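Encoded as structure tokens, here's the structure I'll be asking about.
Incomplete set of chains, arranged as in the complex.
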Amino acid sequence: MIALGEHAEFIFAAYAGVFVGLGLLIGWIVYDSRRVRARLETLGDKRG
Amino acid sequence: MSIDDTPKMSWWNRLAHPGQFLAWTRPLIWPLAGVTTALYLLGLWFAFFNSPADYQMGDTVRIMYVHVPTAWLSQFVYAAMAVSALGTLVWRHPLADVSMKAAAPLGAAFTAMALFTGSMWGRPTWGTFWEWDGRMTSTLILLFIYLGIVALWRAFDDQLRAARVVAVFTLVGAVNVPIIKFSVDWWSTLHQPASVFRADGPTMPGSLLTPLFVMFFAFTLLFVTLQLLAMHTEIRRRRLVTLERRAARGDTL
Amino acid sequence: MSGFLGVLRRDLRLSFSGGGEVLTLVLFFIIVGAIVPFAIGPDRALLASIAPGIIWIAAFLAMLLGLDRLFRPDRDDGTLALYRMADMSMAGVVAAKVIAHWLTAALPLILASPFLAMILAMDGPTFWRTVLSLLLGTPALAAFGAFGAAITVAIRRGGLLAPILIAPLCVPVLIFGVGAIAPLGGPDQASSAMLFLAALSLMSLALSPFAAALAIDWGEE
Amino acid sequence: MQLKTQGLACGRGDAVLAADLSLKVAAGSALLLRGPNGAGKSTLLLTLAGLLHPISGNVVFEGADPEAGPFIHHCGHKNAVRPRLSVIQTLKFWADINGHGDVTPATALDRVGLGRTARLDAGYLSAGQQRRLVLARLLVSPRPVWLLDEPSAALDAAGRDLLAALLADHLRSGGLAVVATHDDIALPGAATLTLGARA
């Protein structure tokens, strides 16, 4: 990796913030999807 | 309920039926996720291993590769929501509601990221995290509008009824956003802060544009993927509510 | 027409009757303005320089927070359903209510503003410009506010939702309202701000009854 | 005037509460809606009033002139009475928005037995008195179609007699009525539709 110069911490923080944010977003959406599907299954819905 | 065996339907009707939409778009999720991941890896490689520092801003220009795509999405998602709102109001398209609802939290998230990366960029370049500059300020207001829409969705008990009301608000917001932008620009030029340094001066060299474009597509595709997934969940959630109520009334499923 | 006047008369009567909604709102306006010196210190020069802004913010908050009484009580007690079967259009009902709201929630504030101007150490000419800008700008707040109240009326408990939905949309009113008073860009800027303010008010007054009527009808199905 | 529905299905959200209703209520006659709690009586009345969209089918009022303004009175579970307004002001306001007829508000109050309370704040009325005030609304703005949702709730015996008398007058003068109720309302010759108990 090339050196990031004097402002490395800000660059790092920006990327870390965005990717943590994306991770949370994806995690939440996937979790929500799983939860709803599990509940549907317990009700015996076959259409997935 | 199922109408799979109906002879021929136009693609529009086929898409209009939530069950059909699910069946048709479900296979797209994994390929989309794969392409998105690949683009992100490529973009990150460019950003950190294969792009030069800007002659003016130095290495901080690398923040641009996450800032500009999120800033672009913050506006694009609103446009998508406004089109869906039209779909709800004019064509009563059942998927438009679902799409509108799925997009709102995504838009809020991307807008928040644009603000965050912007302030991470602002600190090294301007010396402050925040400046009341026109573009940043109107992005902030856009974030408030997104969050308001999310709160509005959550406040309704009956999501079917919510859709049309939220659609009206989304459209009024869309009409208002340019007015807000204009007024904020007018206001911040009145009090021009001393040393605002904008990056969009000289045309960017290609070596900066390649990673920008890759990241741009990566973010946009991510949005598309998440939007599809969230729409699927929303369709299933509505089915779930129906089933639960039916079970409560004692109907056979 | 008898319907329009009927709605207007009833809303005015309810606002001024025992409950004293109007008094409450005026007091809220004054309290918001009056606690500012406690929070930022009693420096007169500082206060005077931000006084127009504070008066506008206080009016802004008071008007937005008074919104909840616009449609919600009518919905809760069933009057809204009556309006939908009435011999007048819903847009007419909304228009009457916007006017009543301005008369009971904006005009009293403007009348009370000298008091706030005094405790905030405002000078005479600025004060008159403030009154003018409030007169021109508050109709837009009432109109936007009615739209926000209509959007949230279908929700069982609206509370602060209408204010937070509408506040971002009203930022231009605030900007031009203050811009018309304390022109950092000189008198030219001030008069163009006044014009923008008047344009905003006219536009929103003309459109909001229809948008609000749509929202109500659709919200109630 | 005649109320007709063709293959009407109504419900809340996506829950169908009544399907394939083909009703016909002619001028001068009434229909009683009966059925257990949650059967959908209120929902059907709202649909007939046009306040809810039918899930399928439609509601037609034959012989009604839509240009001439609304011709339906709907009384829901709620009284639309504001405590701080006086009884007579409330009734005048209703007449203002619904249109004035031959019966003045004061006469209507006398008719429903609230003559003495005219100047009182409506919030002081008891539950049954408020319901009587709602009946007065039907009188001040004459409309041919009455859709009443449990009008007898909270009414005492005298109130129920009053209600029956008002309905009889209304039908005699060529109106029609659909009334949802759990009580026995004296409506000679009215048809009854029982919305099904759901398993």
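A, B, C and D label the chains in the order they appear, each numbered from 1.
Just so we're on the same page, contacts are C-beta pairs under 8 Å (C-beta built on N, C-alpha and C of every residue); 3 or more make two chains touch, one makes a residue touch a chain.
Being a predicted model, the structure only gives us computed values, none of them experimental.
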| item | value |
| --- | --- |
| Full-complex stoichiometry, written in the displayed chain labels | A x1, B x1, C x2, D x2 |
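By definition in this document, only the chains that are shown with their structure count from here on.
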| item | value |
| --- | --- |
| Inter-chain centre distance, chain B versus chain D - centres from mean C-alpha coordinates, in Å | 48 |
| Whole-Å gap between the CA centroids of chain B and chain C | 32 |
| Centre-of-Cα separation between chain B and chain A, whole angstrom | 15 |
| Where chain B touches two or more other chains, by residue | none |
| Set of chain D residues in contact with two or more other chains | none |
| Chain D residues touching chain B - in the complex, by the definition given at the top | 13-15, 38, 198-199 |
| Contact set on chain B toward chain D in their complex | 158, 160, 242, 245-246, 249-251 |
| Footprint of chain C on chain D - complex, ascending | 49, 51-53, 69-70, 72-74, 76-82, 84-85, 89, 92-94, 96-100, 141 |
